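For this depiction, one protein chain was excluded, whereas all remaining protein chains were kept in their positions.
Which chain is which? They are A, B and C, in the order written, and residues in each are numbered from 1.
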Amino acid sequence: MAARAALDIPDGSYVNLGIGIPEKVAAYVPEGREVIYHTENGLLGMGPAPMEGTGDPELINAGKRRVTAVPGASFFHHADSFVMIRGGHIDLCVLGALQVAQNGDLANWSTGAPDAIPAVGGAMDLVAGVNTIYVITQHTTRTGEPKLVESCTYPLTSRGVVDRIYTDLAVIDVTDEGFQVVELSPGVEFEYVEERTAGELLPIPDALREVK
Amino acid sequence: MAARAALDIPDGSYVNLGIGIPEKVAAYVPEGREVIYHTENGLLGMGPAPMEGTGDPELINAGKRRVTAVPGASFFHHADSFVMIRGGHIDLCVLGALQVAQNGDLANWSTGAPDAIPAVGGAMDLVAGVNTIYVITQHTTRTGEPKLVESCTYPLTSRGVVDRIYTDLAVIDVTDEGFQVVELSPGVEFEYVEERTAGELLPIPDALREVK
Amino acid sequence: MIDKRVTSVAEAVADIFDGATVMVGGFGEAGSPIELIHALVDQGAADLTVVNNNTGSGEVGLAALIKAGRVSKMICSYPRTANSTVFPELYRSGRTALDLVPQGTLAERIRAGGAGIPAFYTATSVGTPLEEGKEVRTIEGRDYVLEYGLTADFALIKCLRADYHGNLVFNKTARNFAPVMATASKTTIVQTMEVVTPGELDPESIVTPGIFVDRIVTVDNPALESELVARGVSYPCRSGCRGTRWLQELPSIFPTGPM
Partner (left out) sequence: MIDKRVTSVAEAVADIFDGATVMVGGFGEAGSPIELIHALVDQGAADLTVVNNNTGSGEVGLAALIKAGRVSKMICSYPRTANSTVFPELYRSGRTALDLVPQGTLAERIRAGGAGIPAFYTATSVGTPLEEGKEVRTIEGRDYVLEYGLTADFALIKCLRADYHGNLVFNKTARNFAPVMATASKTTIVQTMEVVTPGELDPESIVTPGIFVDRIVTVDNPALESELVARGVSYPCRSGCRGTRWLQELPSIFPTGPM
């Protein structure tokens, strides 16, 4: 999924990668493209993790793991970092999700369980401010429940913000008509995906199919 | 006037000096006091003017004259500069005035004349944000009109902000009861000042007189 | 003469009072002023409202302060972190309240508090449970919530290098919330690795001008939170040792002396 999402990141983009699988996208960006990674705790120009046991404990990413800084990087404080996010300067953000609704609503910060400690971090700021929002997620939960849904039952992160979803089964755009499959994973049939999706799922349009 | 005002600037203060006579205050701060000057165009730690014909045309004060930077100075952008002003971090500001009312209202940016080009600069931000506002002004206009008035007739810079006024005739505090003389210039009688003041003017209290 | 140095972390935090609001710098361990926080644990002030992005980890630093029962309310964006066990317990038992604020809104509210901006509008949290109870306003066709500036009585922050006028520079992503917290607090207390003479820091590169700083204390060899947590250390240690010689009194755990 991370590798597939990486193909869609344009050369020259400023990108924020969420914690978890989205972080792995950086490793798959095709040769020849230059992408600059932002981490909301105050670094533009984030590089890969340092060798195990090295690095600076005060050079970390939003997931609080040690990272490096590439040539041309800059450090800044938190308010300035969110100027980049809230002000619409970050081109693209790749996030995880608990649920995505067919109208683009995203839930990715809380299951709403009564004993859960609520924790939101920068997720709401990112989806409110970044121009293009990609989601990477397993197509269903561990217990087989659809994560692509008609409308979210978990507390929302924001309304109508998701542009594209990369799952283990397909690449799916959020459109006015519903979930639009644009690509199926190798060996996966449309009907198989449809059964595991709770919202309106549209098959790959013929025009798109012929190009492939 | 500038010399007298300088006596009242406490050691360790962060001070913004307005354009004109207020600028001269810096030259009179008593030996042994360390005062740090702020200029709203992005410098904390402003030093005196450089020697004629030297200096950097991009190291200037709010009056657009060349200045220097003292050891420990810092440069910052305009929004950060007004964080210092609006956020209440500057201890004291010395400004010029067209009129001061006995309730502390200040008018110092426009005569309201119909053909005047209005220009406000940072005056409204300074009086809204700085903790203590001193005014330096001639006691009357060139034509002999009082500049200390019952209420301002010129457009206001802000309401109820002036703490103390240094004129060629006296040092006067703005109090709930009106203009309170705290010091008369050498050889000046209270009645002489009173005749040239339009608002309520209170003589030096006995207690204060005895201390002197 | 402007000289903001104080001689010890104990002196630096001596006047923090019960019921105070305290902003604490750091994002995870990066920029966490761990020695100032431990001095505050020793000092004893209680019923504190603490502003930090997280709630600390293990039983040192901010987590030690929470564990000691001194924090009646946390204002933060992400109280759930790996190794963050202290806060969840107190939160679930109702002894520590939580005001959850999105990270960018938290940073901007602190910046606004320092900038004399009492309130501002942002699109963050619109249409979510965190919008509840807030004024929503449509500006040019988009909905925004009204958020208020946040100020504090004290800020505790950590920097790399300071001059004794209080000008500060930071280390990499340890900068995070510290510069805005310094602007938003009545009294800003800084622990620094090194103090230099005014003029030694490049005036073009100073991140926090001295006007925002009140006290500076040198902690030239600060503890590393992640290492302490990995080794299961608590503050005070389980046999009660505390103060600046705390780590030295744990020779079996730290045979090479202080970290």
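Please note the rule applied: contacts are C-beta pairs under 8 Å (C-beta built on N, C-alpha and C of every residue); 3 or more make two chains touch, one makes a residue touch a chain.
Fair warning: this is a prediction, and the values are worked out from it, not measured in the lab.
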Among the chains presented, those that the missing one touches: A, B, C
Given B:T137, B:S158 or B:T197, the one touching the chain that is not displayed: B:S158
Which of A:D11, A:E145, A:D168 or A:E189 contacts the chain that the document leaves out: A:D11
Touching the absent chain when the full complex is considered, from A:A49, A:A69 or A:L202: A:A69
Hidden partner interface residues of subunit C, rising order: 108, 112, 115-123, 137, 139-140, 142, 144, 148, 169-170, 172, 202, 204-205, 207
Interface residues of subunit B (partner: the chain not displayed): 39-43, 56-60, 64, 69, 75-79, 81-82, 85-86, 110, 115, 117-125, 128-129, 155-159
Residues belonging to subunit A that touch the chain removed from view: 11-12, 14, 34, 36, 38, 44-45, 69-76, 82-90, 128-129
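Basically, only the chains that are shown with their structure count from here on.
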If a chain touches subunit A and subunit B alike, it appears here: C
Chain centroid nearest the full-protein CA centroid: C
From subunit C, the most remote chain by mean C-alpha position: B
Among all chain pairs, the one with the most C-beta contacts: A-C
Between subunit B and subunit A, distance of the C-alpha-averaged centres to the nearest whole Å: 55
Between subunit C and subunit A, distance of the C-alpha-averaged centres to the nearest whole Å: 30
Where subunit C touches two or more other chains, by residue: 111
